[in-house]
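To start, I am sharing the structure in question, which I have written as structure tokens.
Shown here: the complex without one of its protein chains, the others still in place.
And then subunit A:
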Amino acid sequence: MNEYEATDPVLRYDAVSKDFGRREALRDCSFALPRGRVAALVGVNGAGKTTLLRMAVGLARPSAGRIDVLGEDPAATGTPAGVSYVAQDKPLYRRFQVREMLRAAAVLNPGGRWDGAHAASLIADAGIGVGQRIGELSAGQRARVAIALALGRRPGLLLLDEPLAELDPLARREIMGTVLAAVTETGMTVLLSSHVVTDIEDACDHLVVLGDRRVLLDGGIDELLAGHRIHSGPATSTADNETVVHRSTRGRHTVALVRDHTPPAGPEASGSTPTLEELVVAYLHAPTSSDAEAA
């Protein structure tokens, strides 16, 4: 029986680990994504973002822990009906015409959930003819078709793996515009991965930072920014080490991102709210558990 409630997080990772043979890809990852959020999953290349997303749609299985997606366990049930996923390489049948891709999506989504007219209108809005072959489309056009097919499933949760990678600035704006319009229209939840913070900072209101195979930070972006401070001052300033996320020192000057608002002592000390990029970069540069183990 599905006991999923509308107020529950649409996506929850509970102590999820993933091993590929002897290689540990993710370790003890936990976070929850509230309904209606547009969340960014940020991490360096190879951090495990794709693995984390693939596990949410049943394309990979956790080695430990549990994932709850709209009240279902994708490892057991496969992709839940209310979820759409667009992989980084936008896998579509290259020999098909666009109209055939639409038909393929229709036959793969029986039972009335598929909104072919909506998907077709999104494709038409992108100026893509239904008679064009997928293999002849540009990267941006293929991304538009892939996202149109994903939105045609009328998802409650949309998972996008690096949706803006390899796209030109105009295509990036158009893709994000399409996604945000759908969010406005339906109130769906979005989790999109990226390793470029500037790509997503205007669109997202929730952040998950992945590094060292673990979730380093997650929460609403406004709350996270308000909960951190950039302190800069002389290298001798004494910020509380327990609250320092990352400190960089150049010569006699040091800049530190700290978790609270308390400014360090000293006449030259100053504090400011970090930008999203400063926050993410500080966490990604922070000493990791691997470093500690190595030390």
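As a convention for this text, contacts are C-beta pairs under 8 Å (C-beta built on N, C-alpha and C of every residue); 3 or more make two chains touch, one makes a residue touch a chain; residues count from 1.
Just so it is clear, contacts and distances are computed from a predicted model.
Student: One chain isn't displayed here; going by UniProt, is it "ABC transporter permease", "Cell shape-determining protein MreC", "NADH-quinone oxidoreductase subunit H" or "Aspartyl/glutamyl-tRNA(Asn/Gln) amidotransferase subunit B"?
Tutor: Hidden chain identified via UniProt as "ABC transporter permease".
Student: Touching the absent chain in the whole complex: find that residue among A:Leu59, A:Leu180, A:Ala203 or A:Leu225.
Tutor: Once the missing chain is taken into account, the touching residue is A:Leu59.
Student: Looking at the whole complex, which of A:Gly21, A:Gly111, A:Gly127 or A:Pro169 touches the chain that is not displayed?
Tutor: Of the listed residues, the one touching the omitted chain is A:Gly111.
Student: Go through subunit A and note every residue touching the omitted chain.
Tutor: The list for subunit A reads 54, 57-61, 78-79, 81, 83-85, 87, 89, 91-94, 96, 100, 103-105, 107-111, 113-114, 153.
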